[in-house]
Each structure stands twice: as structure tokens, then as C-alpha cells.
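The complex appears here without one of its protein chains, the remainder shown in place.
So that you can tell them apart, the chains are marked A, B and C in the order they are listed, and the count of residues begins at 1 in each.
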Amino acid sequence: MSNSFGRIFKITTYGESHGPAIGVVIDGCPAGVSVDIQQIQALLDKRRPGQSHLTTQRKEKDQLIVESGIFQGVSTGTPIHFRFENTDARSRDYSNIKDNYRPSHADFTYDAKYGLRDYRGGGRSSARETACRVAAGGLALQVLNQLGIDIHSFVSQVYNIQLKDDLPGAVDYSQIEKNMVRCPDADTAQKMQECIEVIKKEGETVGGTISCHIHSLPVGLGEPIYDKFQARLASGILSINACKGFEYGSGFSSSLMKGSEHNDIFEQNSKGAFITQTNHSGGIQGGITNGMPVYFRSVFKPVATVRKPQQTVSKDGASVELNVKGRHDPCVLPRAVPIVTAMAALVTLDFILIHRTNRI
Amino acid sequence: MSNSFGRIFKITTYGESHGPAIGVVIDGCPAGVSVDIQQIQALLDKRRPGQSHLTTQRKEKDQLIVESGIFQGVSTGTPIHFRFENTDARSRDYSNIKDNYRPSHADFTYDAKYGLRDYRGGGRSSARETACRVAAGGLALQVLNQLGIDIHSFVSQVYNIQLKDDLPGAVDYSQIEKNMVRCPDADTAQKMQECIEVIKKEGETVGGTISCHIHSLPVGLGEPIYDKFQARLASGILSINACKGFEYGSGFSSSLMKGSEHNDIFEQNSKGAFITQTNHSGGIQGGITNGMPVYFRSVFKPVATVRKPQQTVSKDGASVELNVKGRHDPCVLPRAVPIVTAMAALVTLDFILIHRTNRI
Amino acid sequence: MSNSFGRIFKITTYGESHGPAIGVVIDGCPAGVSVDIQQIQALLDKRRPGQSHLTTQRKEKDQLIVESGIFQGVSTGTPIHFRFENTDARSRDYSNIKDNYRPSHADFTYDAKYGLRDYRGGGRSSARETACRVAAGGLALQVLNQLGIDIHSFVSQVYNIQLKDDLPGAVDYSQIEKNMVRCPDADTAQKMQECIEVIKKEGETVGGTISCHIHSLPVGLGEPIYDKFQARLASGILSINACKGFEYGSGFSSSLMKGSEHNDIFEQNSKGAFITQTNHSGGIQGGITNGMPVYFRSVFKPVATVRKPQQTVSKDGASVELNVKGRHDPCVLPRAVPIVTAMAALVTLDFILIHRTNRI
Partner (left out) sequence: MSNSFGRIFKITTYGESHGPAIGVVIDGCPAGVSVDIQQIQALLDKRRPGQSHLTTQRKEKDQLIVESGIFQGVSTGTPIHFRFENTDARSRDYSNIKDNYRPSHADFTYDAKYGLRDYRGGGRSSARETACRVAAGGLALQVLNQLGIDIHSFVSQVYNIQLKDDLPGAVDYSQIEKNMVRCPDADTAQKMQECIEVIKKEGETVGGTISCHIHSLPVGLGEPIYDKFQARLASGILSINACKGFEYGSGFSSSLMKGSEHNDIFEQNSKGAFITQTNHSGGIQGGITNGMPVYFRSVFKPVATVRKPQQTVSKDGASVELNVKGRHDPCVLPRAVPIVTAMAALVTLDFILIHRTNRI
């Protein structure tokens, strides 16, 4: 019962990696949205495998199929069904992963929880599910854009290569898509790319961080006490495969500041809006957006599938050496960028809709 | 509609800091639990103000009142109402905060969101609400303890003083309550205490990190795809006042490891259980507990209320100098320890109950 | 986890009949509502015991206590806690019902479900809980009234005495409170009253039906496919103690009409609004209000507690003769009128708030 996300703009996803299809039902999309499917497909294309030599060479076109809820190009207020056929799920030999537990994968835990698992390509635990998030999030993003809200995600760290300044104001978003890594600084991007190429040759994998900025949010989004803006964001982000941490605003570094340094001093700008001189709050105070940019960082561990022999155990407890083949990513960060954007868009739009009920 | 947390074991809290009372309704507590109210009160006493000179001197005894759901010492399966009367909410002069927006507080955002706010003592945005979490979490913890599960939270960092090793195995939990700071290492605790004393004299505040370990969890807890164990944990922890970040297992440091270093190699222990040689996964794989200890870290920013004059604006936009009085914490970390434990207990028990529905 | 009702305007109730207190937390009341507590108390007074010789003589004043969420007479958008102290829950001898299962009460099922029960006065299964619904519903009703919406409930049948015409248009609402039975026709009311007096003397009880009309609803309320207006109404009404059935519009009698007789023909009125010439649809088409009056009927069985000896079994299965004492209603209908109104108000307001999210 936990394959849904959101309260008003609510998505429910289904599907296994190598089954016939995966998809998402979006329930609660307001009626009257002009939907540009091409634009959603463009976001999907940033997530799809095979987009560059830095990513897996698996061949899925992730072609979006629309089956309901949109009529003559406009949302009708009824559930929208987006579906993807799994075209590259050719019959193959799964004996290797069928009986053995790959280290730091979900093979063991799915078996332990459910008593069985669809082992083909990781089944439900595969990151293939994230295509559904990107499709739904892409729709949410369209609505947000129409409301003047922008979301930009980018790679701010790969292994030990770090973008110097990833804060709002310091980043040129127009550069993000100029390189395969999706890092907005050309030099850093170049180093990240080289890093990944070396890692790939080693048969290794690496992780890193993705930063995300949300601009032009209205004041008042987020629902205390338990649905604070950051709480829901964290929940959405940490539900993404391989994500190990989340911080917003000053985040972990806030512990190294004193109160008076950390406090964001209010002032009124020339238009009469309340703004803060600094933004350690990350645009959120008391769980509610204050009109300043929201920004957060998420960390992704290195992909568990490496091209090296690894020790593990079989279902029966026998010690085995595992040699995983298949076409996997040396670094998921570039492909995770649209997923982070999608989750941020889903959270934001949902809060916008809920917020309409807050005043009589 | 967002003052509830949990799905089966579900809490709903109410109450403002300086209103007549605050409380929590726990809906979904299984029937048949022998409830030890003293033990819950003991957890509450770790959160209550005035417990040491390191915390606020506000005088609230946080005396737990039970009004339903427990009959002859045993839970009946009906809603449990825990309530606290606000005894120290004496009438006072609120003019200072009534019309002015304290920096990095929720005054502005509540006003902006709702059009008005109960300004007395921070109203609903006050951390006073966390007493309700601790009461409910204390009950959850009792159930977990009866099932053999232990949760230990402790302060692992205050400002620039850091506990060297906060991982499971490296911490002597029996030491946590031996000092006012709730850091399990005596020397580090002493330094933290001195740090807070200095900060307090300066009229400043500091933040830090709290680490939490959950031991003896069954395999199989957590509900993919959107209710992964870590996602719900993060949501609960980031809903706590002043929390700015969350990481579990290897967390942010995972980005500095290669895949084969990070992977946790499976083996069978002498009892036939599947364990991993390392635990970078933090006891969670694919969003589901794998039987290894779950551990996570959360960061808390410095308290926004400082004893120094600060610039801000009034509701009308006028520039004012703010001099906040009242009895506030120089560092909330020691008092936040039971809150982190409580949220972890609420999440864990809820997943245990949900997990009962996963197999036919 | 099932003591909540509503999605946006959401209530959670707690409390046992003879415990220290009962109450309700209303989460999601919009901010900015001017709350008239006296008016809510007036609705509560229609439900409270001891209001006439037709009802139980139990003495509960059901004095509403407000503990949060309303500041200076206005709702703040935070949870509202309404509470009632149980003043008439004097210590008494419960041995009779402690070990025996009263026929058609919930003693057996609570024991069977939870393994134990708070047997004092029926515990959680007592209709005392409905005071909480009336308090919350009374608040909802105030909001609705401010929006121009009216709800009128009344007794349309007691045992074999039936109001001739209970449809919108045929009822003079100003007469409802003119008699103890809450039937809008004086003659019928008189007969109903006499009927109840006879029944009371017999030591018996009777049931009947309550009709409810909702006027001036906006078009568009109700959320297909599963939250149709009538589906949620039915759920709310059938959750009331002793209710055995629900019908709306033409209801059960619709089966005796042909399609062309039953169809409500559309036309435009002088103001350009779409209306229907008849209203067999009961103001709801496709689960959505069409602007015509919503009306429905609910039936309540005779109270299970009779003043006659009854055979039953004890917990241990022994056959026993039961002689229940205590102060019970010969007919709950008059006191159930405000409960039906309250549930209708809760449903309606919730749908109004949700409907704000239906269009971009």
C-alpha cells in the first residue's frame, strides 16, 4: 500500500524492471492543464539509459504512452495513466541473480520480506521505477512552470570532485545541460567526466551529490507539524534508489555556526516583500516556505553493481563468487538529476494545491 | 490535516505553547500492551525544560495525564489520549513578538500562511509540541522493548566538538545518561558542556548532531517504493524543530567510496542468519531492514533565539531592533535526544505493524 | 487508526463513556473562521442526555472546553481540540455487564476483537462518542452557514408513525425545534411523542428514521470515483451508533420507477442556472452535487437496552438472565438529529475544501 506519493496530486506507480510494462497513475491533477507531452518526454530522455558513454548502454527508449485523463491536450481532472513498455526486457539467463544475493542490492531483503521476488533485472527494486516518477514529476513541473516556479537540479559532486559553490545565485543553470555530467561548471564537469571514465575502466562505480534549487515559490507552502516542506521533500528524495542523505539550507554545516551568525535577518525589499539578507534557512522556516529560494542537497552512494568478482552467499547460505554482467552505470548521478527534479516538483505542486484549503 | 504521523500506529497532536494544554491522540495502538506510565514520564523528563543549567529554565513539569485507551494498565485498542497542562503559561507581555518577526523563527511564515497566529510563546510552532511526540514515542518504545528492540540516541556533536566514533559497536550506551549533554564519551561530553557554558555566557546558541542506533530489528521492515524505512525516518526526523539534515548508514561520506569498497558483503553467521561484514547500508537495503543495526545522524541548527539585539522588521515592514527575553536553550541537543528516539520508535513500530499484512 | 473522519477537514475522536474525558481534534479547519462557541454548545444541547422526559435521564452537561486552535475567537489553522469532562461517570457497580454480553450491544465483539474492553458504560462503543462529532460538526456547520449553506435534519418516522412528506419543499424547518421529538409536523410529532411514552412505559424501545436536507450547495462537490458525495455521506451516517441504512434522493423507491419517470429533466432558471424539474437524483449526479437540494434518509434501530429481563451468555459461555439498569433512551431519534446534521456538515465542508484543488 506504499506505492503512492502525495496527498492531493498523488501518484501510484507499478511495474517491474523486466515485466511487460511499468506505469504511473496520477490522481488529483487539476483539470484544465494544457499538457505538452513532448516536454515530459524531454525530461524522461535525461533519465533514460544509453544517453551517453557515461551511463548504462541498456536500450530503453522510455517512450511515454498516455492512456487516460488527458483529452484534446488538456487534463480532465480524472486519473492520468502514463505507461512505458519494457522493450529491452529480452529473455535472458537470470540464474546468476536468481539464487544469489548481490551485495548491497535488495535481493536479500525482498526475499526476506515477501518470501519471493521477481529477480529479473532487480524486479520492483530496480531504478527502472524512477521513469514513472519522472513522467509524473514532469507533468507537475509543467504546472509549476505555468505558475512561474522553476526547479533546477544539477550534479555538485562526483566522488572527490566537488563544485565549488552550489548555492542559489552562484549557479548558471543554462550550463547544466551543456555537458554529459549535468554539472553547471564546465571545468568541474570535465573533471567529473574524466573521473567517471577512469572509474568505469576500473570496473568500479562512484556516487556523489545532487543539488536542487526551487525559485519563485509562493510564501506559505508546507503543512506543519508533520508535513513540513522539508520533511516531505526528504521523504521523497530518500525514497529514490541509492540516496543516503538529505540536507536543506545550511544543512549539516549549520552545526558550525552560532545562532546570531545563522539567523537570517528580515528586511523589506523595494516591492514591499519580506526577504532575508542571508538564506541559511533554505527558504523554509517552521516548515513553511518564506519566499526565498528553497535549496537542498542529496547524496547518492556508488552503484552496487561493479564489474569485479565479489564474494556473497546464495539463498541457501552457500558462499559463492559473483560475477555480474549486464549493462550498468558507473555513476548514476547524471541520470538521477531529472529524478530529483521530479520529486521536488511533485512535492511542491502537492503543497500548492493543499495550501488552497488553509484559509476560509 | 497534517498534524498526524504514522499509518497504523498513528498519532495526532494539538496544542499551542501557551494555551491551556497540549496533547496527543494515539490511534492504532494494539490492544493488550501493558503500559508503564512512569517509564514514559521518565523519557519525558529528559525532554522537559529546566533539567540542568544547560537548558532553558522555563518551568514545565510535563506531567503526563492519561484520559483514554488504557484500562486497568492495559491498552484496549481504542485511541489513547495523552495530555499536558501548560502550567507555566502565565500571562505576560507579548507585545515584543506580537508585531515583530523574530529572525529564523516561524512568526513570519505562520502569519503569511494563515493570516494570523497565536504569538504567545511561539504558539503551535514552539518546540513544546515535541512533548507529545515523546509521550507517544515513549509508548511505542515500550512496545518495541517488549519485542526485544532497542533504540539509543545520543549527542555526537556540539558546535565544533565531535564524538570520534559514533557507529554501532563503538558506543557505550550506558554512558549516555551519565552527563548533562547526553554524549556517551565522558571526555567529549565534558568538552561539549564547557562549550555550551561559554556559548551561553556569550548570549549565543549552538547546534550539533544527534546519532541514533536501532538494534535487533527484524528483517523486512519498510514499505517500498515510497515508504522505504529511511524515507519515513527522514520525514519524521526532519519534522522536528531545528533539524536541517538527515543521513543514514554511510550517508554523505558514501560519495567518497568506490562501489566495491562500499558494498556490504553477505555471509551467514553461526545461527544461520544472513549478516553483512560491513554495514555501510545502515541496516537498510532497498528500503527494507536487513537485520543489521539501523543507524542515522540528524543535524540541528543553533537555536534562533539569542540574547543579543537583532535587526528585524515588524508586520508593517518597519525596521526594528529586537531584544528577546524569556528563558531559552543555548543548545537544544541534550533535550532533543529523547525526541529523536521517540520519532525513531514511532516509525519502527508502525512498520512492524504494517509488515504483518505483507504475506498471506 | 480508524478514529478519524475526513480528508482535509479531518476529525479524530477519543474517549470512553465513563473515563475522565472524551474529545476531538479537528485538523484542517481553515484559518480565519470566527467561531461562536455558544452556537456549537446549542447544537450539543440538542444531543445531550436529560433534555426531555423522552430521553435518558443521565446527567451530562456536555460542556464544551476549547484547548487549542482558536485564538481571540478566530481559528488559527492549527488543530482545534474540543474536550468534554465526564462528570456523571460516578463509580458504580459494573459487575452485571463486565462479564456478560448484552444482546445486540458491542460487548462481545469488542472483547473478541481486542481481547479486552473497558466495560464501564459501554466504553468506547457508547454513543457518548457522538458528542465529539456534534462539536466538530457544529463548527463545520458554522463555516457552512457563513457560506450560505443550510442543513436541516428532523425525525420523519418513529416506529409506525411516519411523517407524510419529508421531501425538500414540503417541510417547515422552523417547526423542528418546536417539539421534543424534532419532527416538523406538530400533529405527527404529537403522535410520535405519545408512541415513545407508551414504549417507555413498556420498558421497550423503538427506532425510526431521520431525514436530512442540505440547501444551497454549490455545484461540483464530491470526488468520483470512490469519494462520491453520497458514498462519503453514507459512510459518515452509517458510522453512527444504531444506524442500519441510508438512502438518498429517490432511494429504495427508485426501483419502482421507469427510467423516463425517474430522469430529472434539465432546464435553465431565470438566473441562468441549470436546474432540474424533479429531483429524484437527490441533488447528486455521478457522485457530484448538481446544485439542487441534497436530501437523504437514515434509519435507526431500536435501542438495544430494554428494561426487561433478557437471556444471554457470560464471557465463559454460561447462560444468564440479564437485567440491565441505568438510564437509557426509549428512542434515540430526537437526540440523533444533531448527530446526523453534524456528520452531513463534516462531509460537506470537507468536500468544499477539496473541491478548491480541482482546477488549475
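Note that a residue touches a chain if its C-beta (ideal position, glycine included) is under 8 Å from a C-beta of that chain, and two chains touch if they have at least 3 such contacts.
In this text the structure is predicted, and so the values were computed from the model without any measurement.
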Residue among C:99, C:150 or C:204 touching the omitted chain: C:204
Touching the absent chain when the full complex is considered, from A:105, A:124 or A:213: A:124
Residues of subunit C (touch criterion as defined above) contacting the omitted chain: 1-5, 13, 101, 103-106, 108-110, 112-115, 124-125, 129, 157-160, 199, 202, 204-209, 219-220, 223-228, 230-232, 234-239, 244-252, 254-268, 272, 274, 276, 280-282, 285-291, 299-306, 308, 310-313, 317, 319, 354-355, 357-359
Subunit A residues touching the omitted chain (full complex): 1-4, 6-10, 12-16, 19-23, 25, 27-28, 31-32, 67-69, 71, 74, 76-81, 113-118, 123-124
Absent chain, residues of subunit B that touch it: 8, 28, 30-33, 75, 77-78, 143, 146, 224, 353-354, 356-360
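The rule is short, and it goes like this: only the chains that are shown with their structure count from here on.
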Innermost chain, where centres are averages of C-alpha coordinates: B
Length of the line joining the C-alpha centres of subunit A and subunit C, rounded to whole Å: 46
Subunit A: positions in contact with at least two other chains: 224, 354, 357-359
